[in-house]
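A single protein chain has been omitted; all remaining protein chains appear in their positions.
Showing subunit A:
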Amino acid sequence: MRIPCPHCGTRDLREFTYQGAALAQPEGDWSPDWDSYLHLRDNPAGETRDRWYHNPCGTWVVVTRDTVSHAVTGGIAAREAGA
């Protein structure tokens, strides 16, 4: 897999650390929303959006890709994706 970093261009998988599903963090104290955010997953077979950290430049990237074909179709900076 090659992953697009908005800062550095498309780079080898080995330069990235995977964090997981790109979900919006809930506000406030503990609520079931936190369980949902931390633990529960849609876990789709198909298109997914997940967060990867580009180690050399320190950008968090929200990557759109397919979990069945491993095709990567997009990557934008997490701060622009709002996730």
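Rule of thumb we're sticking to: contacts are C-beta pairs under 8 Å (C-beta built on N, C-alpha and C of every residue); 3 or more make two chains touch, one makes a residue touch a chain; residues count from 1.
In this section, contacts and distances are computed from a predicted model.
Chemist: Pick, from "Putative spermidine/putrescine transport system permease protein", "Sarcosine oxidase subunit beta", "Sulfide:quinone oxidoreductase" or "Ferredoxin", the protein name that UniProt gives for the chain of this complex that is not shown.
Modeler: "Sarcosine oxidase subunit beta"
Chemist: Under the stated touch rule, tell me which residues of subunit A contact the chain that is not displayed.
Modeler: These residues touch the chain not displayed: 1, 12-14, 18-21, 32, 35-36, 38-43, 45, 48, 50, 67-70.
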